[in-house]
Every structure is written in C-alpha cells, then in structure tokens.
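All protein chains of the complex are present and in place, except for one that has been dropped.
What follows is chain A.
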Amino acid sequence: MTSPGLRRKHRQDALRTVAFLSPWLIGVSVFFLYPLISTVYFSFMRYDGFTPPVWTGLKNWSYVFSDYPFFWPALRNTLWLVIVMVSLRVVFGLGIGMLITKVKTGAGFFRTAFYLPYLAPPVAATMSFVFLLNPGTGPANNILGAIGLPQPGWFNDPAWSKPALTLLALWGIGDLMVIFMASLLDVPLEQYEAASLDGAGAWQRFWFVTLPNISPIVLFAVVTGVIATMQYYTQPLVAGKVASGVIGGSGQQFEPGYPEKSTLTLPQLVYNLGFQRFDTGGASVVALVLFALAMLFTAILMRRRSGFLGND
C-alpha cells in the first residue's frame, strides 16, 4: 500500500520526533528511570557501597517493616505532617493572601513581611525557632508564663515537637502566600459584583466565587505540599539535634528523632541507613515506600479532577 518513499518519510518523521524528544528522554532516563530501577534493584541486595552487591531476596523489606525500630514512628510522623502541616499551610497561606489583597495601604510592607521568612535558610530558621521555643530560656514560654498560660516543652516534648515544626512551617508561608495572591487577583471582579447583587454574603462569595476560581491553585498547593512534606528532612533533623543538646560529635551517629522519635521522618531514615549504616538495601526500601506514598497521595488528590487546569 505504501511506497518506499512514504515509508522513508515516516521513518524520517519518527526520527525527527525522537530527536526533539531526546532532551526529555535523556533527562527522564538518567534522573528518574535509572535511579528508580537502581533503587528497586538494591532493595533486594546486601550492598554497602564498596563490596559487590549480594542478592538477599526480601531480607531488606522484612527488616525495614518488621525489625527496624524507626520505620513505623517515622511513617506515622510523616503522615501526621502531611495531614496537619500541609492543611494548615494551605489554609494559612490562603488566609494571609486574602488579607493582603484586601489591604488598602501598606500592602507592599505586609507582602514583604510575610514573604521574607520564606527566604531564611532552613537551618538558621530552625535553630532560631528552637531557641525561641526553648522551654527553659526561650522568650515564647516567658511570655506564655507571664500571661498565665501553660508553657509547653515544644521541641523537647514529644507531644509538642510536631506542632512546633508546624509553627515553623507556617512562619515560612511566603511561597504559598504569593501564589494564592496571584490567583486571587485573577478572579474576575464581575463575578463578585454579580454575587453581591444576588445578595451573597462574604462567606458565600468566598465559597461560590473565590474557591471555584482558585481550586486548581489549591490543588497545586496541596500536591506540592504533600510531596515536599514527604521529603521533609532539614528542619526536623536540625530541631532534634539542637534541642537534644547533641550538636557536636563529628561523624558520630546521633539519636534519631529527638525527643522520643517524634521528629523522625522517612528521609532521615534513608540517610541513616544509607549513609551512616552502609545499608544501601534498607535505605532503598524506605526510598521506595516514600515514592509509593507520594504517588498514592498525588493519585488520590488528582482523581476525577481536571488537575491544575481547572474546569474551564
């Protein structure tokens, strides 16, 4: 049916397509597929990074799920942070964004004031929070005590360490505030006018006008927030180390998740197993669990939705 010339043209078209796609194909292969395949491969191996890998079947999986004492606490903490911290960040970011878009004077100042903390280096910001919330000498508890309120142990109390991390995350809300402000300013004003003429109150205007218009941005904030929280590493690690008092000891393995494993997150386990215990196999298992969870959360959040594009 097809002439040799047509076949050649098809082949040339296919080659051209592959050539145009090649930067993406190379990127995905090198930075996604290869690490993913390697991680699956190493999860079935005993491998210390120096001697050749040895097949151990499901031993690493069994160890991580049954015998590694940090896995389940880290998973519980990660899920707590995903549910509580991400939700609060989205609500707080949206709230601040709405307030600042409504401010008539000094909007620039407030925008800068709320955005600046986001630019603080995570280690410095976390250390500052640990000192501010120090139960013995921190100003936060001094103020709470002066007005007769209870003084929590914050980063030194397993019941308060995650709320303290959440406070830190809310303080650095600048990233979400900016994207919410951009989306709020994009909502057509005539829709608000029409709703007002129909007698809609502030809450109804928010629920029936604002929210539907910015829902793709809310979804974006939730999905990226979940993925970022799955990778939450620096802040809990620094907070735990500084609050425990053990910040020296170069090279020594340190108590994970002080206090009482309450600040442990899954990425810390990947580091602990892979880079401190030479257990690449166990670290690969935890990494795959993280990958599966991130995919699962994303799939749940995006199911039966038109994704980040909205409904129009």
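Following the convention adopted for this analysis, contacts are C-beta pairs under 8 Å (C-beta built on N, C-alpha and C of every residue); 3 or more make two chains touch, one makes a residue touch a chain; residues count from 1.
Rule of thumb we're sticking to: contacts and distances are computed from a predicted model.
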Hidden chain of the complex, named as in its UniProt record, picked from "Sarcosine oxidase subunit beta", "Aspartyl/glutamyl-tRNA(Asn/Gln) amidotransferase subunit C", "ABC transporter substrate-binding protein" or "Formylmethanofuran dehydrogenase subunit C": "ABC transporter substrate-binding protein"
Residue touching the undisplayed chain, where the options are A:G49, A:G95 or A:G201: A:G49
Contacting the left-out chain in the complete assembly, out of A:T101, A:T234, A:Q276 or A:T298: A:Q276
Residue of A:A14, A:I37 or A:M295 in touch with the missing chain, whole complex considered: A:I37
Missing-partner contacts on chain A, residue numbers: 34, 37-38, 41, 47-53, 59-60, 63, 67-69, 134-137, 156, 244-256, 260, 275-279, 282
